[in-house]
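What you see is the complex with one protein chain gone and the rest in place.
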Amino acid sequence: MSNEKLLSLNLKIWRQKGNKEKGEMVDYRLEGVSTDSSFLEMLDLLNEQLVEKGDDPVAFDHDCREGICGMCSLMINGQAHGPEKETTTCQLHMRKFEDGDTIVIEPWRAKAFPVLKDLMVDRGALDDIMAAGGYVNVNTGNAPDANEILIGKESADLAMDAAACIGCAACVASCKNASAMLFTSAKISQLALLPQGQVEREQRVINMVEKMDELGFGNCTNEAECEASCPKGIDISNIARMNREYIKAITKTRS
Amino acid sequence: MVTRLWLYLNSSIVKKQIMGFTGLFWCIFLTGHLAGNSLLFIGPEAFNTYAYKLTSNKALFYTAEFVLLFFFISHLAMAMKLTIENKIARPDGYYMKQATGRGSTFASSTMPYTGLIILVFVITHLLHFRFGPVYMITHSGVEMRDVYRVLVEYFQSPLAVGWYIFCIAAVGVHTSHGLWSAFQSLGFSHPRYTPAVSCISKIYGAIIFLGFSALAIFCYLQGGN
Partner (left out) sequence: MSDVKLNSNVPEGKLQEKWDNHKFKSKLINPANKRKFNVIIVGTGLAGASAAATLAELGYNVDSFCIQDSPRRAHSIAAQGGVNAAKNYPNDGDSVWRLFYDTVKGGDYRSREANVYRLAQVANSIIDQCAAQGVPFAREYGGTLSNRSFGGAQVSRTFYARGQTGQQLLLGAYSAMMKEVHKGKVKVHTRQEMVDMVMVDGRARGIITRNIVTGEFEKHSADAVLLCTGGYGNVYFLSTNAMTSNGSAAWKAYKKGACFANPCFTQIHPTCIPVHGDNQSKLTLMSESLRNDGRVWVPKKEGDKRKPSEIPDEERDYYLERKYPSFGNLVPRDVASRNAKEAVDDGRGVGATGVAVYLDFRDAIKRDGEQAIRDRYDNLFQMYERITDEDPYQVPMRIYPAVHYTMGGLWVDYNLMTTTKGCFALGEANFSDHGANRLGASALMQGLADGYFVIPYTLGNYFSNEGLMTDKVGTDHPEFEKALSSSKERFNKLLNINGSKSVDSFHRELGNIMWEHVGMSRNESGLNQAIDKIKALRSEFWKDVKVTGTEDGINVELEKANRVADFLELGELMARDALKRKESCGGHFREESQTDENEAKRNDQDFCHVAAWEFTDVSSEPVRHVEELNYENVELTQRSYK
């Protein structure tokens, strides 16, 4: 922390007024960026300067700035959430960059994620996938005592690994096919691993996959860029599990 | 019911599983093909007799050919469909896109290209050998096609050997990712075995490449005799 330095940066940022308008890359020069500041604080600084000049600040999504809400996004130098492993953009710090660097900043790109403005995109498609089955159908008040459902530590831990997904969609952004399989499989895995999820296990995977396909996401080609870009380190074994769950579900005979 | 089935077949998962299944089938075929062709090292008689036995039951032979062709075309058609769909899924590309270095590999990112090379290769391969010149020879009193000669003759041109090795390299690279990928698509994943599958997949690709290349070079070297 005491090794604070100031950086001068060249920024290339995607600017697009609205969903219907055409966008373009615009160059900015930014001086005096502290290496202790986060990537988003760097953008705050740029925006403060833009506002001072009376220009329209760059719109980007962000909220908690603790790496958990999943709202921040950004393709930084062609990588989702930037170069750091298992780090969201809001937790990426400028000490990872060098003085004089050029940084290219773009929005997530996918047919299912229309750009709203500049770097903001609409990720509502992920909510649609969740609504298709990412839950246990249990109404409030129906629950048995929590300790009546015994869950082995290993299953609980694996389910937690999958449940750690923050829904930021870096998996979609980094996938060369804009596939949402890692996101979808994480939820399917979590519930398939837990006894609570068993009753709706088959229908869930069918419905969620169907919805995912319908929304225009691409197909997985097993390149694992999603896993590599995931700020929460969600494993592609979840995708394998979903593949397995799906084939089991569609071949299962119903009595 | 039929529409349900159609929906399942069109789901992103089943499409990938068809890719995986057909690919895996071809990997098995390649293994057999390499093992059988290794009889070349023993000599003309062993190899020709093997080829003769393989083709003597015509019904079985044509069925096998048909199945191979069917799987090949399914794999190819599905690959094209997936590639087109995947392009549509991201209509506006990135200004800059870099791999993380932690996920995709050379093999995984070049699958469509190595696949295209393999397509051209398979066609020329069939033209040169399956539909190539027919010489007859008699081994142990049975008249059969002298496939050995066809091979040796073909591989006399260093250009042919070079092209062959190039194509086989594509096959090796393609399968080194494809084999593991098929397991992943079919849902086989286990913390203990998956790393092994990934490793075996690479070894498999290397064996295919080295094995078939050795055969081509062997044939080339037989030219002097």
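Letters A and B mark the chains in the order given here, with residues in each chain numbered from 1 onward.
Operating definition for what follows: a residue touches a chain if its C-beta (ideal position, glycine included) is under 8 Å from a C-beta of that chain, and two chains touch if they have at least 3 such contacts.
The structure presented is a predicted model; accordingly, all values stated were derived computationally and were not measured.
Contacts of the undrawn chain with the visible chains, over the full complex, involve A. Residues of chain A in touch with the missing chain: 1-4, 17-18, 34, 36-38, 40-41, 44-45, 48, 50-52, 54-57, 59, 61-71, 84, 86-87, 91-93, 95, 116-117, 120, 122-124, 126-127, 130-147, 149-153, 156, 159-160, 163-164, 166-167, 190-191, 194, 196-197.
Assume only the chains that are shown with their structure count from here on.
Those residues of chain B whose C-beta lies close enough to touch chain A in the complex are 7-8, 10-17, 82, 85-86, 88-105, 108-109, 111, 177, 180-181, 183-189, 191, 194. Looking at the complex, you find that chain A touches chain B at residues 12, 14, 25, 75, 77-79, 85, 104, 106, 109-112, 174, 176-179, 181, 209-210, 212-213, 216-229, 236-237, 239-247, 250.
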